[in-house]
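The structure that follows is given in the form of structure tokens.
Here the complex is missing one protein chain, while the rest keep their positions.
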């Protein structure tokens, strides 16, 4: 990590975890990035990753609290991305 | 019972049964009487009986179905008079 | 199923009966009323419940029929105790099984609200000194009346 970057972990659940074949990854982002920029950065990988900004409804949590794309990120934050919940 | 009269039984419950010291009584009324006239007739006995028309909220059932003072009575009907219910 | 009884009831057995109402059941809501030891009169030692045999059962059966016509319910069970009750005793059980939770919640609350204002039960509070008949609460009447204004909107 450079002085102007932060590192965040990103977790995926349910349908998204299966489609991306990924439980968790780590990524560097410029300091001052928000949760939405995590999704935009990953969506540029193309393929299944494009659905992260493709209009499918998704929920975001930062450090296990519900968040929005505009939620700012700090170093070592945990960002979770998942489909709308269906428990109960 | 004369040809122009009907006989009805009248039952009392709860606070009313205790105040009137009466579970049940039988009375004759002119054919064509309604449930309200049972209460009016009994109220004329005075004393505790006056509360039957004294404005205290009371409920009336005829043959075990909720009724109104205007509900018409037939021979051998059962009229029940009781305070607003408080179960549950 | 409607039962008016002096004996205590087994809420667990009632819940099991609702579970056994068939494989299409997805939601069970139960209400149980207990004798509280505090509230309006801290001095209450117990209750005595009088009822109008025959009419009570008929009124509750009718309330269940109304609920069945209004919501998609698979089974409803109502038990109401009579006679002497002690503090913390169970008084009343209303349980509803349905496919979807909204129907169970609404039907259970409707049955309980209607029972409170229509079923001929009367409660006497037994105090350390004396006893007195409980008066009907205006709030119970309002609670029951609200169902007259509502649509039977359902969600899945």
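In this document, chain identifiers A, B and C correspond to the written order of the chains, with residue numbering beginning at 1 in each.
Here is the rule we go by: a residue touches a chain if its C-beta (ideal position, glycine included) is under 8 Å from a C-beta of that chain, and two chains touch if they have at least 3 such contacts.
Since the model is a prediction, treat every value here as computed from it, not as a measurement.
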Chains in view touching the one left out: A, C
In subunit C, positions touching the absent partner: 11-12, 15, 19, 23-39, 87-88, 99, 101-102, 104-105, 108-109, 112, 137, 139-140, 142-143, 155-156
On subunit A, residues whose C-beta touches the chain left out of the figure: 11, 13-15, 18, 57, 59, 61, 64-66, 80, 82-88
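Note that only the chains that are shown with their structure count from here on.
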Cα-centroid distance, subunit A relative to subunit B, in whole angstrom: 74
Per-residue multi-chain contacts in subunit B, two or more chains: none
